[in-house]
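A single protein chain has been removed from this complex, and every other one stays in its place.
For clarity, chains are labelled A and B in written order, and residue numbers in each chain start from 1.
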Amino acid sequence: MKILSEKFIYGGDYNPEQWLDEEGILEEDIRLMKLAHINCVTLGVFSWSSLEPKEGQYQLDWLEDVICRLYENGISTILATPSGARPKWMTNKYPEVLRTTEDRRKNLYGGRHNHCFTSPVYREKVAKINTQLANRFKDNPAVILWHISNEFGGECHCPLCQKAFQTWLKEKYKTPENMNHAWWSKFWSHTYEDFSDVESPSSIGETGLHGLLLDWKRFTSDQTIDYMKWEIHALRMAGAKQPVTTNFMYNIPEANYTKMAKEVDIVSWDTYPTWHKYEGSDIEVAQDNGMQHDFMRSLLHKPYLLMESCPSSTNWQSVSKLKKPGLLHAQSMQALAHGSDSVQYFQIRQSRGSSEKFHGAVIDHYGKEDTRVFREVRKIGEDLESLSEMVCGTTTKATAAILYDVESRWAMEEAQGPRNQGMYYKESVLKNYKALKRMGLDVDVLDCDGDLSGYEIVVAPMLYMLRSNIEEKLKDYVENGGILLGSYFSGVVDENDLCFLGETPYGLCQVFGFRREEIDGLYDWEEKEFLPVKGNSLGLENIYHCSHLFELEKIKTAEPLMTVKGDFYDGYPAVTKNAYGKGWAYCVCGDGEEALYNEVVERIVDSHNLYSPIEGPLEEGLVLTSRESMEHKFFFLQNFSYKEKTAPKELEGRLIYGDLKPFGTAIYEITKLKTL
Amino acid sequence: MKILSEKFIYGGDYNPEQWLDEEGILEEDIRLMKLAHINCVTLGVFSWSSLEPKEGQYQLDWLEDVICRLYENGISTILATPSGARPKWMTNKYPEVLRTTEDRRKNLYGGRHNHCFTSPVYREKVAKINTQLANRFKDNPAVILWHISNEFGGECHCPLCQKAFQTWLKEKYKTPENMNHAWWSKFWSHTYEDFSDVESPSSIGETGLHGLLLDWKRFTSDQTIDYMKWEIHALRMAGAKQPVTTNFMYNIPEANYTKMAKEVDIVSWDTYPTWHKYEGSDIEVAQDNGMQHDFMRSLLHKPYLLMESCPSSTNWQSVSKLKKPGLLHAQSMQALAHGSDSVQYFQIRQSRGSSEKFHGAVIDHYGKEDTRVFREVRKIGEDLESLSEMVCGTTTKATAAILYDVESRWAMEEAQGPRNQGMYYKESVLKNYKALKRMGLDVDVLDCDGDLSGYEIVVAPMLYMLRSNIEEKLKDYVENGGILLGSYFSGVVDENDLCFLGETPYGLCQVFGFRREEIDGLYDWEEKEFLPVKGNSLGLENIYHCSHLFELEKIKTAEPLMTVKGDFYDGYPAVTKNAYGKGWAYCVCGDGEEALYNEVVERIVDSHNLYSPIEGPLEEGLVLTSRESMEHKFFFLQNFSYKEKTAPKELEGRLIYGDLKPFGTAIYEITKLKTL
Partner (left out) sequence: MKILSEKFIYGGDYNPEQWLDEEGILEEDIRLMKLAHINCVTLGVFSWSSLEPKEGQYQLDWLEDVICRLYENGISTILATPSGARPKWMTNKYPEVLRTTEDRRKNLYGGRHNHCFTSPVYREKVAKINTQLANRFKDNPAVILWHISNEFGGECHCPLCQKAFQTWLKEKYKTPENMNHAWWSKFWSHTYEDFSDVESPSSIGETGLHGLLLDWKRFTSDQTIDYMKWEIHALRMAGAKQPVTTNFMYNIPEANYTKMAKEVDIVSWDTYPTWHKYEGSDIEVAQDNGMQHDFMRSLLHKPYLLMESCPSSTNWQSVSKLKKPGLLHAQSMQALAHGSDSVQYFQIRQSRGSSEKFHGAVIDHYGKEDTRVFREVRKIGEDLESLSEMVCGTTTKATAAILYDVESRWAMEEAQGPRNQGMYYKESVLKNYKALKRMGLDVDVLDCDGDLSGYEIVVAPMLYMLRSNIEEKLKDYVENGGILLGSYFSGVVDENDLCFLGETPYGLCQVFGFRREEIDGLYDWEEKEFLPVKGNSLGLENIYHCSHLFELEKIKTAEPLMTVKGDFYDGYPAVTKNAYGKGWAYCVCGDGEEALYNEVVERIVDSHNLYSPIEGPLEEGLVLTSRESMEHKFFFLQNFSYKEKTAPKELEGRLIYGDLKPFGTAIYEITKLKTL
């Protein structure tokens, strides 16, 4: 399944409009791009003032000229709509397009993502420029993909948005009574008589009505998606038929990407990991980044694009750290390893001035090819070219799924209690993820809307909020033979953050074989110990620390595999196992250290004979992923340590690319009819 | 002296209006309350939107119904006026009722204590709803106490408040000249021509005119009290005759409680200590909490009420820590031990949603009696019932007083110098308090308005500001044979924060026998040593550390008991003693460690033969208090450590209740005619 092109896309953001007045820059850039095997650039991001310097006066000739000259040189274009930033004339004439802060201050002109997604004027202006672009480039073979705006995010509290929020609420709740009940607004006399009473959360207004806070985040996400659809619609109305994407961001900042992904043809994202942050941190960063890659791939379950990455150091992180030799290669190959069909950079040519003038680029201020960065970029270009035919378009088939639900995260972030100085949800998901990856499993990252069928194991850490009937899906999954690994602080609230009454984890007490009694917040200095129960049926053997949170479960049918030591709940279950239907449900009852998850997952994989391409855990520092076509399966083994590694014996003799030196990537090929 | 009822009040906040739509909740709650020996609930806190859902449309039937049904089941009601939060309709129609921030931004609707105490509209609306409540419940025997609003605090900078502030100033100073002199406003050309020139302090305006800052705090306190009186007046005008209270808060956040207490019939307060914060911290927390209890009792010198406490973990502290078994019992008994005639919780039934949904409750989301918390609550209920007849209504007669003056604290907080990164006033008071408690003394906590007569010892740490003629009162007190223990940074400013000229501590140089020369701020890394003077007349023997501040005193008549070591003031007095009239004045000249105060106070108690029920200091972890009636005296001995303790021999054989196991409370009875 080739999503876009026959070969890996290689390129990045390019802003030639900054250099049109300078002689020879474009020619030189083309020469250098070709030297680096770059076959595609992203144009038009933030180019509005060059495309429409005065209201209604469009200047697209320079853009067409650049696109054509690039295309003549074998370089395609991903064309961005320019709405990530707006020209000054627009805010002069229509101040409404600027955002209003949460404390109700109208922003001034400045920055980039500083526009209201509700504003009819902004939408009109965007539709017009998009129409111009579509009219001009809909049939241009050089333009292979539309890139909608840039890194959607942020929120606006202007009167237009207030009104849109009220309408959104009315659609959701139908009556104020329903809303009042869902928000439990009788607490502190917050009852609303009418939807028009509702104001968005504000530090000078409402900060504690959890249902309101959560719905505001949902509205913001929905309004962002609605705006994006408006942009796409304008392109389509003007006849553009190329696929569309938008560039997602690390850690899902402010939108429900599951919903957003439904509206684009291809998922793409921007990755900016902070490599080399401390000794031995690269494997940590790689796992975190890998989980993000898996999340992006899981959104549409097909190849996606790495839209932005930095070829050198960024300028906006606290320390602008140079990538050590080989790291850029590893970072680029990691995208491929997890299912991307591209490697793209921000940026091709470094800006001379303004806020990102020190952000790394393929062509830096020095401007020539005899730089370390350029040599590495060129080597990656060569490798992508050589791998394209075999690997491009292949997909990943994961046997494990992990739930990471952004709406549940929003709710946990706003909730007060049980630990306001840190719940560590993301960290908990990551610990589970790493335990799965350590066993060599491919992992899909889903949210509560996900389809659980077909996975051998589903991991659901801290499933605080239940929505989309997830408790039923999990129950059915286990009932029919699935393996579930859950944890503390699950099944606490419904989709409006309203606490379940009666036994909890709601809907899952039978599955897990216990009910929650209490949950204890631990101070930062506090640690509890988890001790294995002698003769426990999973064969757990070691002692682990637990921090932050420990939940007291009242056992009904579950088997305690480990118990907690010390404090008044000494002997309470720490890890449990319960048979339910044809399957099994495990639960970790406190925020255990990473090694706990490693042992638990390893024992589960062994005990239930779950599929893994390798026997026993991977060596520390290595990450294994796979992609496959109808005929072939490719294993990517990456070394994110400073020491050379050896491959597991199962992969011996199948190397088709690379090595396992520090930051090395090795690719192994398996003909699919053989079992590994 | 029974303040309210023949027996201890046991209960807490209850918000049935959140559950009126749910079948059977009230019945179940009554069943559980009776099971827990609960005899009283607080209704109506934050219930305005249920009582007056639309302007002028009052709905009190549900409330009367609940009150009556509770009463039929033996449960009385403390009825709150609902003004702690306001309905949305009010702010829609009368935005003036919302507060204005110090940087002059009008708040939006939201939160709870978000109303202007000056607003005529708010006062009118409050008077009307209070009148409705009084009309309905003034003769209802179920309603035993009015609870005015909730946890008064905060400030408003709206134009109405500005005007009220100017009027307040005019009343205080009569002429602008007087005010200008008091504020020393020629500094930086801040002279005011007229009272109408004055604006409240603001981060975008005046931040450094100490007299203004201090008067603003006083005005805010006075205006809050004036508002509270308005509420009470409305109840009284409508014929309500029950006593009134309002719930005070930990550490006197923003009002002069001495003044406020004069306007209520009964003092009550809300306690939320952070137990188990670190290893061994519980005794620290207990002492701090005990000092608050003593402060509340000292306000009206009679039994008071514990109005709110949490039966489990709160949700708004940084970590929601579960109370270890027994701690809730100890916390509840501590109230009794210091003179409370009640134990009450926030809350009876846990809210399902909104900002406090994870705040602990007698009845939690699970909803049944088989919880650890419910079992502890029930046990406390049983114990209160059994102790009521003997203990309820008895009072505490302290022989020691400590001064903790909130107006002086305000002034110190705003003053710049001598240590802007921490003056540690409260901490200093607490160290002195603990030294007194260690000797088994009952302690009253007073401010500068306090009456010092009758105490054997008065402790006055860091008496920065002198007001209410306190220097004369202290002088007279010592002159007539009293024992005074003072410290550095005393007698610095007058009641308007204007520095005294000439010798200081103002008015007290003769009493202490020295004058202040300079005061040195110590960096956090700095420590000085206090060495005992050989053969000093108090018998001090040990060496102690001093931090934060050290004051250089020029000795006139005092005896240096200790001297400081090192730095250029090597040999300067560190602890002094001075005979004055028939009494003695001691002074600690720097911020010594806790053990210093312990030794000083122990030697003073011994040397002057001060009354103590026990010989020698109490064992670490124990707290001793007493209550007495005409005939009996009860000693409460509480163990806030994890180890079982034994009682001092003086109490042997007199145990009438409890034990000294970890978190245990033992009560001893003495027939008063005997001397102990």
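Brief remarks on what is shown
Going forward, contacts are C-beta pairs under 8 Å (C-beta built on N, C-alpha and C of every residue); 3 or more make two chains touch, one makes a residue touch a chain.
These numbers come from a predicted model, not from an experiment.
Per the touch definition above, the residue from B:P53, B:G153, B:G367 or B:P418 contacting the chain not shown is B:P418. Set against the missing chain, the residues B:E55, B:E472 or B:E517 yield one that touches it, B:E517.
The chain that is not drawn here is touched, among residues A:P325, A:G539, A:G566 or A:G616, by A:P325. Listed residues A:Y71, A:W89 or A:Y272: the one in touch with the omitted chain is A:W89.
Considering the whole complex, the residue from B:F500, B:Y611 or B:Y657 that touches the absent chain is B:F500.
If you put the missing chain back, the residues of subunit A touching it would be 15, 17-18, 21, 46-50, 53-54, 82, 84-89, 92, 101, 105-112, 276-278, 312-322, 324-325, 350-359, 365-367, 371-373. Residues 103-104, 181-193, 197, 199, 201-202, 204-211, 415-421, 496-504, 515, 517-523, 525, 567-568 of subunit B touch the missing chain (whole complex, contact as defined above).
FYI, only the chains that are shown with their structure count from here on.
Subunit A and subunit B, compared by their mean Cα positions, are separated by 50 Å.
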